[in-house]
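As you look at this complex, bear in mind that one protein chain is not there, while each of the others sits in place.
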Amino acid sequence: MKDLGASCPVPFGRYDRIVLGHGSGGRLTANLIRDLFMPALGGEILSRLEDQAVCPVDLPAGARLAFTTDSFVVRPIFFPGGDIGSLAIHGTVNDLAVGGARPLLMSAAFILEEGLPLEELARIAASMRAACDRSGVQLVTGDTKVVDRGKGDKVFITTSGIGVVQPGVSLSISSARAGDRLLVSGPVGDHGIAILSVREGLEFETQLVSDSAPLADLTRVMLEACPSIACMRDPTRGGLSSALNEMAAASKVGVKLQETAIPIRPSVVAACEVLGLDPLYVACEGRLVAAVGEADAERLLELVRSHPLGRDAALIGRVVEDHPGIVTLLSRAGGERVVSLLSGEQLPRIC
Amino acid sequence: MKFLDEYREADSVQRLADSIARTVKRPWTLMEVCGGQTHSIVRYGVDRLLPPQIELVHGPGCPVCVTPLETIDRAHAIASQTGVLFCSFGDMLRVPGSHGDLLQLKSAGCDVRIVYSPLDALQLAEAHPERRVVFFAVGFETTAPANAMAVHVARKRCIANFSMLVSHVRVPPAIEAIFQSPDNRVQGLLGPGHVCTVMGTSEYEPLARKCGVPIVIGGFEPLDLLEGIWMTVRQLEEGRAQVENQYRRAVRPEGNPASLRLLQEVFETVDRKWRGIGTIPASGFRLREQYHAFDAERIYGVGDLRTEESTVCISGEILRGLKKPPQCPAFGKECTPETPLGATMVSTEGACAAYHAAGRHLPGTPEKRSAS
Partner (left out) sequence: MCLGIPGRVIEVGRERDLLMGKVDFGGVARKVCLEHVPDAVPGDYVIVHVGFALSKLDEQEARRVFALLEEMGRLEGGAGQ
């Protein structure tokens, strides 16, 4: 990835770190917005610096708005394949995209911890801009607050997004039907393991990078080819397992997975073995799983594989009538097990 | 991954399962002693590939589960003290003591950290000379050499702000206690492969002889488990009770001499209480006298802290193989991974937690596939 920080000027006056004054609403705040946020993020609407973004919209008849919000906390804030800034854009874009919406407008609110190097904040802002451009969204409004050192973890970002759902598109977590095939757009667990690889105390060496990416173009291509797709989800926290458990519960169907069909990178498998984790519970930030009709499944798979974000897509299982609400997995060894919801965060184990 | 993938391959697994079905003539109850083996069995559905004559019960080989309540309470008492940086393996963090688990203690402001290796805890002590670093040294004989090395190095380097709360347990006395119990049902044992990489196999010879139970030291992958079960069943059908080594690629009869020397230097054998089972003679390790300066139990004066366990749960019977998790009226109801009542639900390695994670509390999930 290009080092975005190197190209940023550092016109931050005598401060090279966030101080409480940057959140005062006074001159320091204005300088921060003018010298750091605007050069990176400013567009026509944001640059007006109004208290609200007033945006022209052109909705076709029967179209609906999708609206979502998400907060991002991640340690470390820079990780292989991304940072908290790009993650905050992609995460909200993806929440819109898997609802069948084309993302249009975004907001971003920053909680900055006193002491955060401005150079790091500039890199985050530049990365957000690149992510917005890649996702085809416009950041139109934002906010900044500063908390005392020790009261935050460098930076927290909340993004909200608005998108448009075209008439005829109707996706819901409760719409999976028995007989559907399950399509996953790429290897699972890359993001979670990439983060762990640089987490203090657990570090290991790997070439692995986060899969963080905007899915809006992929979902657009899928829905144009097959408007009848009923259900999509991005398996973030809790991984593939949680996404499918939610789908099974909401749709009152069973899910049968085949372990050998699920794409997982060897290094993700290896890191999970070493730390005693199950890759099915490890987060992705640029993957989707969709329940698609049997008749469309193979065609959609080809289509997804022809997209840059779906090259390693696979059909990993089926939606069934049996055991509603329960996800089962046929293991590579030939035995079957239930893949249940985790009670909490997966912790590395010794035994 | 080499040495893993080939041991998980469905065709080979099925072929071994078939030969077990051909070998078995009578019903047998086998115990796999390790939590890691239990984990693998449910993760790959290995038990569902077995003929109906074979019943697997899950042993006490989860160090996290068997750590007694009072030791957890001692850990809490230490971790709550000002200036203490308390380090633990990840799996101990969710184990509830009398007043919640270590994660809750962390949320209340105590400095509790996960380490991957005991050497990481030592490194924290060197990096933070102003803090008192305490490492929660749990585990069986597999983990003991690593923890012994940490305290050995601490002594050599004079790292005075490092200490260990030791709650090590040994497998053979626990197995003997199970075999000797009047209501024992276990007829054959799948022995602890990784424990034996350290200890070797000789400790198990007298056990097999004395108790008349075949013991097969086994590995952890599906193919290992099935071969181990097959070897055990063959002994049972032939009326033998010997120690055999299925996990020969990793386990030598003499164990690991370097580890054994270090264990001998750092630890001495002591009676130890097991959660759910009670006190078992000579079933634990504690630090020898020359290491008392690193013994957190002494430094923080928590050795006298005593706690009684809840009487509601049947984890003791589960750990001894007398009952299975679904036979407990509280399983999946009052007792869940979020609200564990006892030893076997507290760690993902515990039999109850492993069953729960695999959804065996849910209706419509067969206990065992019928033999084909």
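Per-chain numbering from 1; labels A and B assigned in written order.
What we mean here is this: a contact is a pair of C-beta atoms (placed from the backbone, for glycine too) under 8 Å apart; a residue touches a chain by one contact, two chains touch by 3 or more.
What you see is a predicted model, and the numbers here were worked out from it, not measured in a lab.
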Note to self: Looking at the full complex, which residue from B:70, B:176 or B:227 touches the chain that isn't shown here?
What the structure shows: B:227
Check: Of the listed residues B:49, B:251 or B:287, which contacts the missing chain in the full complex?
Finding: B:251
Check: From the list B:12, B:98 or B:336, which touches the chain that is not on show?
Finding: B:12
Check: Of A:73, A:147, A:270 or A:315, which one is in contact with the hidden chain?
Finding: A:270
Next item on the list: Please give every residue of chain B in contact with the chain that is not shown.
Entry: 1-4, 6-7, 12, 15-16, 19, 33-36, 61-63, 89, 116-120, 139-140, 142-143, 145-146, 149, 153, 156-157, 192-195, 197-198, 220, 223-224, 227, 248-252, 256, 258-259, 262, 349
Margin query: Contact with the hidden chain only, please: which chain A residues?
Written below: 197, 204-208, 266-267, 269-271, 273-274, 276, 349-351
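The rule is short, and it goes like this: only the chains that are shown with their structure count from here on.
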Margin query: Can you work out the whole-Å distance between the CA centroids of chain A and chain B?
Written below: 37
Check: Touching chain B in the complex: which residues of chain A?
Finding: 201-202, 266, 269-270, 273, 275-276, 278, 322-323, 326, 328, 330-340, 343-344, 347-351
Next item on the list: Using the touch rule from the top, collect the residues of chain B that touch chain A in their complex.
Entry: 1, 4, 8-10, 13-14, 17, 34-36, 42-49, 62-64, 89-91, 93-94, 113-116, 120, 139, 143, 222-223, 336-338, 347-349, 356-360, 362, 364-365, 369
